[in-house]
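All protein chains but one are shown in place.
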Amino acid sequence: MATLGLVEYPDAPAEVRAVYDDIMATRHINWINNFWKALAHDPPTLRRTWESIKQIMAPGALDPLTKEMIYVAVSATNQCAYCIASHTAAARKAGMTDAMFAELMAVAGMANETNRLASGYQVEIDQPFKT
Amino acid sequence: MATLGLVEYPDAPAEVRAVYDDIMATRHINWINNFWKALAHDPPTLRRTWESIKQIMAPGALDPLTKEMIYVAVSATNQCAYCIASHTAAARKAGMTDAMFAELMAVAGMANETNRLASGYQVEIDQPFKT
Amino acid sequence: MATLGLVEYPDAPAEVRAVYDDIMATRHINWINNFWKALAHDPPTLRRTWESIKQIMAPGALDPLTKEMIYVAVSATNQCAYCIASHTAAARKAGMTDAMFAELMAVAGMANETNRLASGYQVEIDQPFKT
Amino acid sequence: MATLGLVEYPDAPAEVRAVYDDIMATRHINWINNFWKALAHDPPTLRRTWESIKQIMAPGALDPLTKEMIYVAVSATNQCAYCIASHTAAARKAGMTDAMFAELMAVAGMANETNRLASGYQVEIDQPFKT
Amino acid sequence: MATLGLVEYPDAPAEVRAVYDDIMATRHINWINNFWKALAHDPPTLRRTWESIKQIMAPGALDPLTKEMIYVAVSATNQCAYCIASHTAAARKAGMTDAMFAELMAVAGMANETNRLASGYQVEIDQPFKT
Partner (left out) sequence: MATLGLVEYPDAPAEVRAVYDDIMATRHINWINNFWKALAHDPPTLRRTWESIKQIMAPGALDPLTKEMIYVAVSATNQCAYCIASHTAAARKAGMTDAMFAELMAVAGMANETNRLASGYQVEIDQPFKT
């Protein structure tokens, strides 16, 4: 079989359930999305990925909404349909309005364009940007 | 010759100088970075790109600092050395602290990781993320 | 029409059938997957691609399982859904266990993360890595 | 040692020299660029890559200049500095003017932008584009 | 809701209708594809993107067919399913034959391969490609 399927809560071993419980408690939700149910086939990766996400996406010098929007911009750049769908939903939940989404997309699109103009024109880094 | 070199201000035709002047006035700076001097070989692309950037990066539903950080995240994802250097400098000028940069990098790095876990595990989009 | 459709065996010209026959004989299978049926619209590309794949994926300094896992890692990095599905199936057929798949994904995910941390932090290559 | 260095003509084994000779004869040049000198550490890959390039880049339904420009567009998209430099030089040799290069870059840049707008907005493929 | 849906002509505000009308007039068609209907949620991006596309894709130093083929090559490199479908259709409408498509794919595929060989072998740019 090519895909591993999803590990549902009732079928999950204790170490997986512990992560599922923490995800639901941290996010104040009562369901687990497919990403975690797929990773659950590998409990160490499930735990490490969740612990990393939980630490990285917590409020800090940047607020959660800004972090989710950065996540969407990267996911759109990489053409990851699952991640675009899930993190756009997360960003909206964190307060992203239609106007903010539109500007986020405009910036991400433009960055992808100028990234190629800079490389295609073989532009050298200016001295002031190095020091 | 493979590269076109840079169009310096004294050698630039009037239509290029007009863009250079607008860049310096808009950004309150007195120099032009290499990206624009390379694009200046193609005045229509120079003007269109600058007008787009000016419109997109202006304050709106998102503030300029957030926009510059999104630009850095995309540029790091695409491995564009020039764009990473120039937009990191721009983000710092707009107020990005070391702590904010660190969190920005952590989010961008994590997004790149989970983008591949989601695709590699062939995770299907959850119904709640579709509607 | 945007897509070319698939060239099925009974409809295939002799030069395409010859490649199909070699694919089935080499892989000990009795069907052709869609990738080849699509390329068959361009017999020179079909032949060249198959001959290259046959040469590259054969046992050598690396065993076929390692090669298929590298293929999956690259395909997940590029978000190619077709290639992820087909080469994950091939890797499993070559002996990849669930535990091996999990570690492969963990490495590929981590590499994608640190690739961006290295570029975003503008890290210079250490002298010992150059010589 | 991390890098393998370059295989220069006088030091090359006969099978490598045969490829070098064919490259110089086919391209009407009297030197070998570093890409081939690096691949020469692996003669089967050297030969296979050269034979594929020779077949693919030959005049056909598309002329060599168009093919070189497509090569540049892909290389700029992938941020491959070596490939951008070498194929821009090849395209110029094949007749690419500054004006053609400028339009090529404009199209490649725009495609990279709209690729992300299409994915970020989660746009579904229109029925007329499917059939 | 994660996705914004599509803005159909009868529901579109005047500024959006004006862009739709210009798209249909410029392309001599009587329908609007989903990409524009999605962008229409953000009229400034809709207008700017359309004006850029109209300018960039117009006949110039490169003909429209060559431009559409470059667009397809970039979109395939980025794995953007929507863009591959829509621009392959546009290229066919502009005159791309099956033989041209096959060669376009062969070049784009090969460029993606050698881009990685060049970077993986850490090939340095030859002096003649720099000057």
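Some notes on this structure:
Going in written order, the chains are labelled A, B, C, D and E, and every chain counts its residues from 1.
Note that contacts are C-beta pairs under 8 Å (C-beta built on N, C-alpha and C of every residue); 3 or more make two chains touch, one makes a residue touch a chain.
None of these values were measured; they are calculated from a predicted model.
Of C:Met24, C:Cys80 or C:Ala94, it is C:Cys80 that touches the chain left out of the display.
Annotation for chain B: contacts to the undisplayed chain at residues 79, 85, 88-89, 92, 98-99, 101-102, 105-106, 109. Annotation for chain E: contacts to the undisplayed chain at residues 72, 76-77, 79, 81, 84-85, 88, 104-105, 108-110, 112-117, 119-122.
The chain not displayed touches chain A at residues 1-3, 44, 48, 52, 55, 129-131.
By definition in this document, only the chains that are shown with their structure count from here on.
Pairs D-E and B-D differ in how many C-beta pairs touch across them, and the larger number is found at D-E. Chain D has its Cα centroid 20 Å from the Cα centroid of chain C. Centre-to-centre, using mean CA coordinates, chain A is 26 Å away from chain E. Contact with two or more other chains is made by residues 1-3, 44, 79, 85, 88, 105, 109 of chain C.
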